[in-house]
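Input: one structure, supplied below.
A single protein chain has been omitted; all remaining protein chains appear in their positions.
We just call them A, B and C in the order they show up, numbering each chain from 1.
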Amino acid sequence: MIVCAACNHRNPSDALVCEACGGSLEHFVYRACPSCGALNPAENVFCHRCFDDLVPGSAETIVEASDIPVESFVPSEPSVTDREEAVREAAAPTVGERPTSDLTLEADAEVATTAEVVSEETEPGPLAEPQQLVGEPIERLEAAPSEPEAPMQPSELIPEAEEDVLEGLEGLVPIAAAATQAHAFALPVPPSVSETEQHDAELFHSIASERGPLRDAARVVIPRRARLLSRRGRALLYLLVLLAALTPVFTGDRTSLLLRPRDSVTSLARDIQSLPTGSAVLISFDYGPAYAGEVDPLALAVGRHLAASQVRVVAMSTDPGGVGLAEHLYRTIAGEMPDYRYGESYAILGYLPGPEAGLRTLCTSLGKAFKVDYVQRRTLSELPVMKDLTSVQDFDQVIVFADDSRSVRSWIEQVQSQCNFSLHALVTAAIEPMLLPYQQSGQLSTLIAAAHSAGEYEKASGMEEPSLHWTDAYGAFCLVLLVTAIATNVAYLRTRARQRSHGQ
Amino acid sequence: MQPLIDAIESLLSSSLNITALAVLSLFCLLFVVFTGRAKRGRRFPVRAIPAYKSIHQLVSRSLESGQPIHVGMGSGRVGTEAMSEALMGLTVFDYVARHAAAYDQAVLGTTADGTILSAAQGVLQRAREEAGFAERYAGNELRFYGPDPLVYAAGTAGAITRDQHLANILVGRFGHEGLWIGEAAQGQDMVQLGGAAAPGAIALMQATLDECVIGEEVFAAGAYLHRRSHLGSLATQDTMRILAILAIIASVVMASLGYLG
Amino acid sequence: MKKILPMAAAILCGLFVLTDFFVPHPSIGAVAAVLVEGATILAAFALFLGVVNLLSVHGRRVAREARGRGLGVVLIASLLATLAIGVALPGSAALNWVFDYVYYPLQATMAALLAFFVVSAAYRAFRVRTAQAAIMLVSSLLVIATQLPFGQAISPYLPIARDWILTVPVTAGMRGIVLGTALGTMATALRILLTVDRPYV
Partner (left out) sequence: MLETPANLLATLPPNTLQIAGTWVAALLTLATLSYVFGGNPAFRLAEHLLVGIAAGYAAALAWNQMLWPRLQLLVAEPATYWYYGVFFVLGLLLLCRGSKSVSVLGNLPLGVLFGTGAALALGGGLTGTFIPQIRASVLSVNPADYGEGSLGWAYVIDPIIVVAGTIAALTAFHFGARTDGRLRALWRGLVRAVGGVGRGLITICFGALFASAALSFFAILNSRLVFLLRDWLKLLYTGRP
């Protein structure tokens, strides 16, 4: 019985494809035990659970096989080399007709051939490769079916002892007497061992008892690459990165004077600058704590600019961690500007789960998406800041801070395509390349990679903070990457040269 | 009756939906035909993908050496768009777990999402039951670390480096955490394979893993491992690919000649 | 019954949600929206399953293994404490404190480790053994060089060069990957909807 891996249907042992679902039975050749139903590897003769024999008749085979030495055994044809045939020949005279076993044999042979049909290909085939490889432990063993394997060992061992060598030896040694008497022998004196022999023996012992590295098994599959980076080399690289990050502390961040806002940054700053007092902006904090380090400085710069321009801000998030970040950020801004009050100047609506479906509701009604706000748990209409703001269309600008291109795409596809407004995406540098096409098509008004834009934005908005912009560090980091690239190739060339000289 | 008429009217009113519906019908038709053929055992030769070949070998080696394989299924969530990637992780786990179960050996699966965890629990329990060792199904062979991707990375890297594993297979929805796990386990000298569909993730993973499946290849895991019926979808994808390319060429020619917008 | 019911549920839910994509009708849309919302509810329950799993795996570690017992206790205690504070006092100062001073720095620093990992990965990926590695090295270094913060000061063409690389060859490559992925996603989804694949029974 072969059990289908896909649908668990139990098929007869000669099936090639599952009777129920049509799935292939080629890779999973396991047999179900006829008595307890447990699945067994194909090469098992006995069930690994109840120890019943898996292939009907195999048990007798073995019983009879074990009888072989007792009866005078007729050795099989010495010329037979093929293992399978030897097995058959050996089994045939003793066991006699065994239709079931032959059937499995043929079936298995067929399985093997279908495998080859798929694999016959000029190029290392499709499912071909798998078969050859997985075939090694499972299917090849099956092709030489496990069932007659047991009789095989006696048949290989016995032929040399054509007669029973122990015949007539009974009673030669009086065991009972020997057992009751005290031993009269002294231990044999060990022969004197030469130093070389001693050394050899120790060497042999150490080799034989040595435990091989376990993962060698895996490395057979994918040859072990010469370890590219030693522990020390790795530590050195990491130290370089750390030093690169700390460069501005030593250099005083001189290159930040060279910092010039890019066009996209300038245009966003201009857009915000041109907003009249009292207009409203929706900000979505679609990033988690992991990437906050990158996005937060830019979000803070934009938030301060909005606060200074007296624009109403409504914040929300489609990332569970984003609400906490928004709150933290606005606590900072409110701490700096005493007039900036929650509920009047800004509000945090909360977390909107299920990006696609959730965002779609923003087009119709904010109140439907957010029953209450996040901080004061009041309904949205109770908040003064929400005056005349019922849906996303009522906002003058929408700014999305994101660390996942999917969330920006949801904003474009689910919200912006439904109701028109200008959408600014301020994202991590990692996802910026994936969103560039949307900027080109005009769906995104602005696309800014956050990494080092905070300083640029501060310059563009004229609200520069007297702090380091860390620009030296980025330059140093580029150098580190360049050094890495050179180092790895130099190391590579050296190993190759060494190999070549070894080869000669 | 009225809702039906409304529905048909609204269907006809949008051009995108007609195109989409036509493409979908074509896709379904091809899918049914090719899957039927694949089920009947019709051969469909496909190119070799080294990583899947290695998974086959690794599983055999794992059974011989008794060292478990770790399958990381990532953070995709069933019930959302990310289901497809998550399902491929589950398929690879299914393959590894069934082999491990039939030889009564250990396996480790990790995920960052509860829905995949519950599906994987079903897969593992079924595999153990079928092998006849239902009692060997223990909760700690499947682990949940999450739900944040980096939390998953930290938890998983810790789990696979604590115990000796033969190989680390990461298939499913991954982001930057693929790099995290790959590099953290790098010193452990275990074979690392994997794949993801998102370009941003795979760019990092292929730099750190020994072998990698890229983009669409991830969705072929079933066909290359143990599900012959999945070959039908590969044939469908190939046909659709050719049609899409022809459509692009034809439209580009039309657009250049000024017939389109 | 054990199999039929989940299969029927899968097909039925799938059909409703799929129809909503092609037939923009309010009543179908409402059913689909309920199903999608229901999926998020179920995901929330699944999260609790994950928490139970985490507790049991580490509980077992604490009970049976000598190694790492203390760490297991730390994990369980921090989990239960955060859960208790979060459920009992949502939006409280205590929860904010845990978020700001424990959760946030831990996660952000885990992400910061990626800066180190990316360099050691680069050491492997930038080794020019194949043509592919060479292409990868060149394109990486080009993009890195062109996105320097003071690039604009060095040459106004650097950002333009970067935009060209990212909008022409990279867009082409990415579009190929994305289209292929879409094909794979659709085929995988169809396998579920037509019950060729049934991972849930």
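What we mean here is this: contacts are C-beta pairs under 8 Å (C-beta built on N, C-alpha and C of every residue); 3 or more make two chains touch, one makes a residue touch a chain.
Because the structure is a prediction, the values reported are computed rather than measured.
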Option from A:Cys33, A:Leu229 or A:Ala245 whose C-beta touches the chain left out: A:Ala245
Residues of chain A (touch criterion as defined above) contacting the omitted chain: 121-123, 125-126, 231, 235, 238-239, 241-242, 244-246, 249, 290-294, 296-297, 320, 335-336, 350-351, 353, 356, 371, 409, 413, 428-434, 437, 441, 449-452, 465-468, 470, 473-474, 477, 481
Positions on chain B where the hidden chain makes contact: 16-17, 19-20, 23-24, 27, 44-47, 77-84, 87, 115, 117-119, 121-122, 125, 134, 137, 139, 144-148, 151, 154-155, 158, 161, 176, 179, 184, 187, 199-200, 202-204, 206-207, 214-217, 220, 234-235, 237-238, 241, 244-245, 247-249, 251-252, 255-258, 260
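What we mean here is this: only the chains that are shown with their structure count from here on.
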Multi-partner residues of chain A (each touching 2 or more other chains): 6, 21, 234, 288-290, 321, 354, 356, 434
Shared-contact residues (touching 2 or more other chains) in chain C: 39-40, 107, 110-111, 120, 122, 124, 174, 196-197
Complex contacts: residues of chain A adjacent to chain B: 3, 5-6, 8, 16-17, 21-24, 26-28, 30, 32-33, 36-41, 47-50, 114, 117-118, 121, 123-130, 133-134, 136-138, 214-215, 217-222, 224-225, 227, 231, 234, 288-290, 321, 354, 356, 404-406, 430-431, 434
Chain B to chain C touching residues, read off their complex: 3, 6-7, 10-11, 14, 17, 20-21, 24, 27-28, 31-32, 35, 77-81, 83-85, 87-88, 90-91, 94, 113-115, 117-119, 122-123, 139-140, 142-148, 150-151, 153-154, 162, 176, 179-180, 182-184, 186, 197, 199, 202, 204, 206-208, 214-216, 218-220, 222, 227, 229-230, 232-234, 236-237, 240-241, 244
Residues on chain A engaged by chain C in the complex (per definition of touch): 6-7, 21, 228-229, 233-234, 237-238, 240-242, 245, 255-256, 258-260, 262, 288-293, 321, 324-325, 327-328, 353-354, 356-357, 374-375, 377, 429, 433-434, 436-437, 440, 449, 451-452, 455-456, 469, 471, 474-475, 477-478, 480-482, 484-485, 487-489, 491-492
